[in-house]
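Below is one structure, written out as C-alpha cells; comments come after it.
Note that this complex is displayed minus one protein chain, with the remaining chains in position.
By letter and in written order, the chains are A, B and C; residue numbering begins at 1 in each of them.
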Amino acid sequence: MSGAVFVTVFTPLAGALLLVWIRNRNRAGWLNVMVSASTFAAALALALEVARREVVAGGGFRVDAFNVYLLVLTAFVGMTTSIFSRPYMQYVCATGKTSARGMRLYHVMFQLFIFTMLLALATDNLGILWVAVEGATLTTVLLVSLYRTPEAIEAAWKYFILCGVGIALALFGTVVLYFAAQHVIDEPAAGLSWSTLHAVAPQLEPSIMSLAFVFLLVGYGTKVGLVPLHQWLPDAHSEGPTPMSAVLSGLLLNVALYAIVRLKMLVDGALAATDTPYLAGQLLMGFGLASFLVAGLFLHRQRDIKRMFSYSSIEHMGLMTFAFGMGGPLATFAALLHMLVHSLTKSAIFVTVGHAAHIAGTQSIEHIRGLIRTQPIVGWGLLIGVAAIAGFPPFGIFTSEFLLLSATMQSQPWFTVALLVGLAVAFAGLFRHLHPMVYGVVPAGQQPVPANMIPVMVHLGLVLWLGVSIPVFLAHWLDRATGLISGGHLL
Amino acid sequence: MTSSGALLPAALAVGLALLSTVVSLFSARAPRVLRTLVMPLFSLAGLAATGAGLAALLDGGVSIAQLPLGLPWLPWMVRLDALSGLFLCVIGVVSFAVGVYGRGYVRGFEHGRDPLPPLGGFAGLFLAGMLLVVLADDAFLFMVAWELMSLSSYFLVAFHHDQAANRRAAFLYLLMAHIGGLTILLGFGVLASFGGGFAFDAMRGAELPFGWASVAFVLAFAGFGMKAGLVPLHAWLPEAHPVAPSHISALMSAVMLKVAVYGFIRVVFDLVGQFHWQWGVTVLVIGSVSALLGVLYALMQHDLKRLLAYHSVENIGIIFIGLGMALLFLATSHALLGTVAFVAALYHTINHALFKGLLFLGAGAIQHSANERDLEKMGGLLRRMPWTGLFFLIGCISISALPPFNGFVSEWLTFQAALQAWQLDSGVLRSLVAIAAAMLALTGALAAACFVKVYGVAFLGRARSRHVRRARPVPFSMLAGQGVLALPCLLLGLLPTTFIGLLNAVPQQVLGHGLAQATAHGWLWLTPVSPETASYGAPLVAAALFAALALGLWLMGRGNRRVRRCDAWDCGFAPPEPGMQYTATAFAQPIRRVFGLLFHIEEAVEQQRDGRLRHHLRVSDRAWGIFYLPVTRVVENAARQVARLQSGNVRIYLGWSLATLLVLLWIIA
Amino acid sequence: MSLEHLTLLQQLMVVLAAVVLFTSFVLLEQARLVAAIHAFAWQGVLVALVTVIVAASGRHTHLFFSAALTLGLKALLIPWMLHRLVRRLELDRHSEPLRRPALVIMAALALVIFSYWLVLPIVQQELIFTRNIVAVSLAVVLIGLLMMVIRTQAVAQVLGFMSMENGLFLAAVSATGGMPLMVELGVAFDVLVAAVLFGVFFFQIRASIDSLDVDRMNRLTERVDEQ
Partner (left out) sequence: MTLAAWGLALLQALLYVALAPLLAGWIRKVKARLQNRRGAALWQPYRDMRKLFGKEARMAHTASLLFRAAPYIVFAATWLAAAAVPLVATGLPTAAIADVIVIAGLLGLARFFLALAGMDVGTPFGGMGASREMLVSALAEPAMLMAVFTLAMTAHSTNLVSVVDYQLNSTGMLRPSYLFALSGLVLVAIAETGRIPVDNPATHLELTMIHEAMILEYSGRHLALMEWAAQLKLLLYGALLANVFFPWGIAQGAGMGELGLGLVVVMAKLALLGAALAVSETVLAKMRVFRVPAFLNLALLLALLGLLSHVILEVGA
C-alpha cells in the first residue's frame, strides 16, 4: 500500500480541477507544465518503490514491472508534450483557430486525459480499466473537434462513434469475463480484479473466456487501431491539435495494447489446457500482421503530414501486436522495448511536425518544402526522427526490430518474408513523402518560426541511448515484465 | 572490457573519426574549422586505421575485445584479424588521401548556401561506420555499423539537394540500402538460429544443412550484392555516387563497395564456412554479367562521375568473378586454385579502391577548377592542370589493366586462376569458367577503350567550352591527395610479390592455406600456381620498359632534338575547330552500334523553332524497365486497392467492425 | 426460497428479455425519430424491470440502486434529452424509412440465431438459464450495432449505440447479477457524459454540414482518384 501510486494517478485530476478556474491562458500553460512535471516526479518515486519491492499493490491499484515503465513513460511524454504545447497552443490561439474557452478546454482535457491514462495503467480492476479507456475517448473527442472545421467535426464524430462502439463491445467482453469469473471466485467483488483472475486463470471456463476475449480484442483493438478497425485513427490524429496527436499516438495506443496484453495473459491461462492453447496469440498475430502491411501501403497515398505519421503509428502498433501474439521471451522483450522507443520517437516526430506545419502554414505535404533550408533544426529533427522511426540504427527502434526479426526467424521463419516486405514498403512510403519536405529549395514566403525543439532532442537522445546500450535497470524491468507475460526470461 | 594491444590503433581510428564529427559541428559558426581541423582529423583516422590493419596483417593473429555497449545479453564485440586488417588498410589509405585532398576541396563549399556541419559530420560517421563494420564480431554490432554507414552516406549523397534528380537518387539509394540491410539481417538470423547466438563465433560453429545454408548464402549475396552494386541490383549506384561531393564519391565508390565485399567474404567464406559449386556458379555468372554490362554502360556515359560509377559496377563484377571461381575451386576441393582466385579477388579489391579513389579525386579536381562534369564540354585540360592530368593518366592505365600498373596484376591473377579450369571434373563447369574468362577479357578491352575516350576527350585535344578553357590549377593539398593514391597504384604494380606475401595471411586465416608457391623463384617472379605454369616478373618488365624508353630517347636525343611547331595538318583541310573534334558520344558510337541490343536507346532528330536541327540521344539502363518499374507498379496498385478501406463513410466503418466481430466469433465457436 | 417461486421469476425474466429483444427490433424498424426515441425509452424501462427482478431474487441488493439508475438514465433522462434535441433541431417530423426492410429483418433474425448458436458451447448445467439471457442480450447488442450500420441519421445512430448499452446492461444484470458498484457508477457516468457529448456534436455537425446525415460526412478519405 503506497502513496506514490495515488499521487501519480490523481495529480493530473487535481490539476484539471485547478485548471478549470484559470482564465489567464499564459498562466494556465505554465500550470499545465508544472502539474505534468510533478506527475512525472511522482511516477519516478513510484518507479523507485517498484524497483525496491517487486509489486506495489493496494487500494485497487497494482503496479508491477509491466506497467510501471509504461506509467513513467506516460508521465514523461505527458510532461514533454505539455512543455511543447504551451508555446504551440499560444500560437494556435493567436491564429484564431480556437478561442480562450477552447484553450481552457484544452488544458483541462489534457490533464484529464493523462489522468485516465495513468488510471487505466495503474488499476487492478478490469472494470475500472474499461471506465478509464472510455474516459480517454470522452476527454479527447472534444479536443479533436477543437478547431471546429468541418473536417475536425467529422473526424471527431467518427472517432466518437467507432471508439464508442468498440469500447461498448469491450464492456460486453468484460461482463462475459466477470460471468466466467463468478463460477470460480466465490467473493463477487473481486471478480474483476486482474490479479485474482490471473491467480485462478486455469480454472476459468475456456469457451466463455474465448468469447470474452473476442469482444475485448475487437473493443480495445479499435483503440489500438488494428486494421480493419483503425479508420478513426488517421482522422482523429490529423484533425486534432498537434499536442493531442502526440499523446494519442504516444500514449493512448500503448494503453489500449497494454489492456489487450493483460487480458491475453488471462485467456492464455484459461485456454492452456484446451486444444487451442494459442488462440489469443494467433488472433493477435493475424491482426498485427494485417495492420502492419496495410498501414505500410497506406503511407504511399498520403497528402497530409499528420495523417501519414498516424498511419505509421498503426504500422508500429501492428508490429508490436504481432510480437506479443508470437509470444516467447525474445519477441515479448522486443515488443516491450518497441512500445517504449516508439512512443518516445513518435511523440517527438509529432512535435516536430507541429513546427513544420507551423512553418508552412499548412499540413498538406505538397506545400511543406525545403525545411532544412528554412529552419535547419526543424528539418533535421524531422529527418532524424523519421530515420529513427524507420528503424535505422543507432536508434532504439532498430534494436527492437532486430530482436523481433530474429525472434520471428527462430519461431516462424516464413513470416520474416512478410515482415521484410512490409518494412520495405513502409520505409519507401515514409521517405518518398519526407524527401521533398525536408530537402529542396525553399518556397517563397516560408519563414522560420520560434520553435522549441528541446523535447524533441530529449526524446531522440533517449532513443539513441536505448539504441546504443540499454541501461541495466531498464533491462531488468523489461526482463521482469517479459517474465510476467511470456513466462520466460532473457537475462 | 578485455582489450588487446593490436586493437588500440583501430579504436583510435574510430575515435578520431567520431571526434572529427563532433568538431565539425562547430563549422556552422566558423567554416574554416572544416578545412583546418576536421579534414586533418579525418586523415589521421585513416592513418591510424592503416597502421592497425598493417599490424594485424603482419602478425596474423586475432585480437578480440568486448565493448560495454549493446544489449545486456548481447554485448558488442570487436575482433581484429587478418581479413579485417586488410580491409582496414584499404579504408585507411583511401580515407587518408581523401582527408588530405579534402583540405583543399571543401574550401569550395565554404561560401555555398548549405551549412557545413553535415558535410564534415556525416563524413566522420561514415568512416566510423565502415571501420566498425570491418571490426564487428557479432551480428548486432555489424548491422548497427552497416546501417550507420548507409545512413550517413545517404545524408552526404543528399548534400546537394537542390535538383529533384539528386533527391531522387538519394531516396533510391537509401531505400535499396535499407532493403539490402534487412536481407543481410535475415541472413544473420538464419545463421544465428542454427548457431544459437549472434556472436560470430557461435555462427562459425553452426552446422547448417545445405538447404538453410543456401538460404543464408542467397540472402547474404543479395544484401551485400545490392550494396556492392552487382547487376541487376546496381540501379542506385550510378545515380547516387555522382551526386555526392567528389571526395565522398571517392569514399563511397572506392571504400564502401569494398566493405560490402568484406561482408560477403566474412559471411560466406568465414561464417558459413562451407562451399558448394552451385554457389560458385551463381556468383561467377552474376559477376561476369555485372563486369560486362558495367563497362558497356560506362562507355555510353558522358557525365564523368556517372561513368566512373558504372566502372565501379564493372570492377565489383571482376572481384566477384574471382570470388565465384574461388568458391567453385574450393567446392571441388582444389584448395590451391581456390586460394589463387581468392587472392586475385582480394588484390583487385585493393587495386580498385586505389585507382577508383584516384579517378574520383581527379574528377573532383576537374569539377573544382572547371566546374564541369560533362565530358562533352571538356578538352585540353592536360595543359591547364598538368599534375592532375598525370595522376589521372596513372589512374586510367591502372583501371584499364595495363602493365606495369596494379590493375594488370589482379587481372593477370584472375586469368591464371581461370586457366586452371582444366583441372575441374565437370565439363560444364570448365566451359563456364572459360566463358567467364572470355567475358573478362572482353571487359578489359572495353575498359581500355572507355578510358581512352575519357582521357582523350577530357585532357587531350582542345577545350570545348569557355569555362573549361579557363580552368585554373588546383591547390597543392588536392594534388597531394591524388598523389597519395597514385603512388601505391604504381607500387602494387611493380612489387606484386611483396604485397601478395603480405596478403597471404588472409587466405591463411580464412581458408586455412596460403600461396606457398607465390615466390618460388624469388621476389622478382610472381608464380601463383607454380613456376612451370606461369610467371610474371613485374619489376623486370617495368625496368625493361623504362630502359627501352631511355635508350630510345637517348638515341633520338643525339640527333636533332628540336621540334618545329606548326598548325595541325589534318590531311590539308582548313585548321580544325574545337567543335570538330570527336566527342565522347561520337567516340562510343561504333560500340553502341555493335552492342545496341543491350541498351535502351532513344534517338531522335527534331527541328527546333529557329529551324535548326537538333540530335537528341538518350541511352538508359534496361534494368529499370525489367526489374524496377514493375515493382513500383505493384506497390502502387496494392496501395490503391487498400485505400478502399478508408472510404470515408462512418457506416461502412461500423460495418467493418460488425463484420470483424462476427467473423472472429465464428472462428472461435 | 422455494423452487417454483424462482422459476416464476425466471419465466418473468425470460418474457422481459424477449420483450427487450422485440423493442430493439422495433427500434431497428422505426422510421420516425420520435417514435424510435420512445421505443428506446421503453427498452430502458424493461431493462430496469429486469434489474429489479434480479435484485428481488435476493443476493444482490445493490441492484435496486442500479435499477433506479437505469430507470432514471436510460428511461427518462436520455430520452428526454434526445427528445429536446430533436425538437430543437426541427427533426421531429423527420422520418427515414428503411431501404430494404425485409432484408434488414432477415439480418437481425440471423444475428439472433447466431448469438444463440454462439452461446451453445457454454455447457455447465446451472448456466443453462443465464446463458439464454446472455444470448438475448448479445443479440440486442449486435442488433444495436446493425442499426448503427444501416441508419444514416446521426440521432438514429446514437439510439443504436444506446440500445447496445442496454443490451450490455441486460447481460451484466441477468448473467452476473450486476457489476461491482464502483464499475457500475463509472459506466453510468460515462454513458451520461457520452449522451451530453452527443448532444454537443449534433449541433456542431449541424453547423458544419447543416444536416445530420452521416453519409454526407466523407471529406476524410484516401480514395482521391476514385472520387
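The rule is short, and it goes like this: a residue touches a chain if its C-beta (ideal position, glycine included) is under 8 Å from a C-beta of that chain, and two chains touch if they have at least 3 such contacts.
Note that the structure is a prediction, hence the values are computed from the model and not measured.
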Subject >> Left-out chain, listing which of the shown chains it touches >> reply: B
Original post:
Which listed residue, B:273, B:501 or B:578, touches the chain dropped from view?
Top reply: B:578
**OP:** Could you tell which one of B:8, B:175, B:434 or B:638 touches the chain left off the display?
**Re:** B:434
Subject >> Which of B:9, B:92, B:263 or B:403 contacts the chain that the document leaves out >> reply: B:403
Original post:
Mind pulling the chain B residues that touch the left-out chain?
Top reply: 379-380, 382-383, 393, 397, 400-403, 408, 411-412, 415-416, 419, 421-422, 424-425, 427, 430-431, 433-435, 437-438, 441-442, 444-446, 448-449, 451-453, 455-457, 460-462, 521, 525, 531-537, 540-541, 544-545, 548-549, 552-553, 556, 559-560, 562-571, 576, 578, 580-582, 586-591, 593-594
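The criterion applied here is as follows: only the chains that are shown with their structure count from here on.
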Subject >> Gap in Å, rounded to a whole number, between the CA centres of chain C and chain B >> reply: 69
**OP:** Using mean C-alpha positions as chain centres, tell me how far chain A is from chain B in Å, no decimals.
**Re:** 44
Subject >> Euclidean distance of C-alpha centroids - chain A vs chain C, Å >> reply: 31
Original post:
For chain A, what residues touch not just one other chain but two or more?
Top reply: 157-158, 161, 165, 169, 211, 234, 298, 301
Original post:
Which chain B residues reach two or more other chains?
Top reply: 640, 643, 645-646, 650, 654, 657, 661, 665
Original post:
In their shared complex, at which residues does chain C touch chain A?
Top reply: 118-119, 121-124, 127, 130, 134, 138, 141, 145, 148, 154, 157, 161, 164-165, 167-168, 171-172, 175-177, 179-180, 182-183, 186-187, 189-190, 193-194, 197-198, 200-201, 204-205, 207-209, 214, 217-220, 222, 224
**OP:** Flag every residue of chain A that touches chain C in the complex, lowest number first.
**Re:** 60, 125, 127-128, 130-131, 134-135, 138, 141-142, 145, 148-151, 153-158, 160-161, 164-165, 168-169, 171-172, 174-176, 178-179, 182-183, 188-189, 191-192, 205, 207-208, 211, 234-235, 238-239, 298, 301, 303
Original post:
Can you list the chain A residues touching chain B in their complex?
Top reply: 157-158, 161-162, 165-166, 169, 210-211, 213-215, 217-218, 222, 227-229, 231-232, 234, 279, 283, 294, 297-298, 300-301, 373, 376, 387, 390, 392-394, 398-399, 402-403, 405-406, 408-410, 413, 416, 420, 423-425, 427-429, 431-432, 435-436, 439-441, 467-470, 472, 475, 490-491
